[in-house]
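For this depiction, one protein chain was excluded, whereas all remaining protein chains were kept in their positions.
Showing subunit A:
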Amino acid sequence: MPEIRVTPLGAGQDVGRSCILVSIAGKNVMLDCGMHMGFSDDRRFPDFSYITRSGRLTDFLDCVIISHFHLDHCGALPYFSEMVGYDGPIYMTQPTQAICPILLEDYRKIAVDKKGEANFFTSQMIKDCMKKVVAVHLHQTVQVDDELEIKAYYAGHVLGAAMFQIKVGSESVVYTGDYNMTPDRHLGAAWIDKCRPNLLITESTYATTIRDSKRCRERDFLKKVHETVERGGKVLIPVFALGRAQELCILLETFWERMDLKAPIYFSTGLTEKANHYYKLFIPWTNQKIRKTFVQRNMFEFKHVKAFDRAFADSPGPMVVFATPGMLHAGQSLQIFRKWAGNEKNMVIMPGYCVQGTVGHKILSGQRKLEMEGRQVLEVKMQVEYMSFSAHADAKGIMQLVGQAEPENVLLVHGEAKKMEFLKQKIEQEFRVSCYMPANGETVTLPTSPSIPVGISLGLLKRELAQGLLPDSKKPRLLHGTLIMKDSNFRLVSSEQALKELGLAEHQLRFTCRVHLHDTRKEQETAVRVYSHLKSVLKDHCVQHLPDGSVTVESILIQAAAHSEDPGTKVLLVSWTYQDEELGSYLTSLLKKGLPQAS
């Protein structure tokens, strides 16, 4: 029985370390290869020994697919390919291919240079790893080998994020990665056609949330920034380098342009600048507005957003600064925060979630006095705002995507178990498809019934059509033909053609049966009687009396002969081909009953 097997090595009932193994029709594919942000020991990478037990990775895996450049989806890639050892192809979209190494390098620097970890992958390893990458375009069908093909769909979320369809023959799996069903200022909404996969593997980060309209959020954000700037205050927005930072930049940039504001907006240099450069290049991956207007002006060539310099933090007058990192736990954003916290005119806007223990979390939970290193106490007078700009699909969005793709089964990953339960129940209830949520290391096996396409020759098809009504998908139809299996494809041809192709001579199988009739008349007369009897019984069939004295019913031949021994008995020779078995046996049984007495 053919089946699809799915084993999450990471992201099973969990967020982070996405890594899912899929076996489909004998092909093994690894979806994403991420790291876990919450751990710094071995647990941060997926447990590849699960695969290596049975041999080398390259032998086992046919390909690796990376959905987007977030580290929890690609962070373990150099480790996986260079340290564990994998030489097969790695597929990702072009923006991911471009941005991924920057993030990996950054991650490596923090881990090795700052935390001093040993036995970590090196810069060279990142480079070597990226050499194995094959870039995929949107909606391009890539043949990994003769049977396995993959295709990317737009996923929103971040620049270059994609959903992948993995297909072998008629069996297919769709992996969504992270996606967003509502468009934002720089990215469009995820879209998939009605591909009806056997299995849809979807993220479920916001399985239990239905979000408010993004417009309210945007408006609130802009209003708050605007008011502070008008008051002459400074606004600090701690962000992570990629993704939301660009979104907020565009939001502010367009607002500044519309409202003709003059206050400067600064962006911390380094990583973000580099990333912005890539955003400029990958315009086709952005939303409608940016794509349509980039000929006049590339939206990522910010007019109002300039690079930040340390000295600017002390300059007077209103300004808006985007600074990394996003949780205010270290670096530039924290420095600026300390400078500005004392003034009640200023404001800090946290655009995302903050982990417990960070300064960001403290101020969000209302703490007004912060202990800094060296026993200093920082009094926070500035306003603290929280705005959630998240680029994941909410429960409605997930349902919408499931509705669009019409899968036979759904599998949830990348979410918390409790929330998944709810969504699972909803999906099963509303789409009536089975839904799975395996934990890490747990394997889900789905039996499939792959349809095997069989080519039919046109001549045969036309002949069949001519015989009766059009084919009806709901009713099975009987068709006579010959099935030829050759070079792993199937063809249905008429038997003559099959014989010709295979160079075989046709053998005809005929059944002959003798029926003894008690009839004293001559052979001819018996034949006439048989003819008139059959004619009256078989009204629907063509019954003929041939000049040589024999009778035919369709292609069945009936001859009457005198019995060699008993002249009072006539022998009817009934002969039919294999194809006419049904009619033939009916005729014999009919004749065996004898002829009606001539009246």
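Annotations
The criterion applied here is as follows: a residue touches a chain if its C-beta (ideal position, glycine included) is under 8 Å from a C-beta of that chain, and two chains touch if they have at least 3 such contacts; residues count from 1.
In this text, contacts and distances are computed from a predicted model.
A chain of the complex is left out here; the name its UniProt entry carries, from "Glycosylphosphatidylinositol anchor attachment 1 protein", "Phospholipid-transporting ATPase", "Integrator complex subunit 4" or "Exosome complex component RRP41-like", is "Integrator complex subunit 4".
Only one residue in the set A:119, A:143 or A:213 touches the chain that does not appear here, and it is A:213.
Per the touch definition above, the residue from A:376, A:508 or A:564 contacting the chain not shown is A:508.
When the omitted chain is restored, the residue from A:330, A:399, A:417 or A:590 that touches it is A:399. Not every partner is drawn; the one left out touches subunit A at residues 182-183, 185, 188-189, 191-194, 208-220, 222-224, 226, 254, 257-260, 287-289, 364-366, 383-386, 395-396, 399-400, 403-404, 419, 422, 425-426, 430, 462-463, 465-467, 469-471, 473, 508, 510, 550, 552, 554-555, 557.
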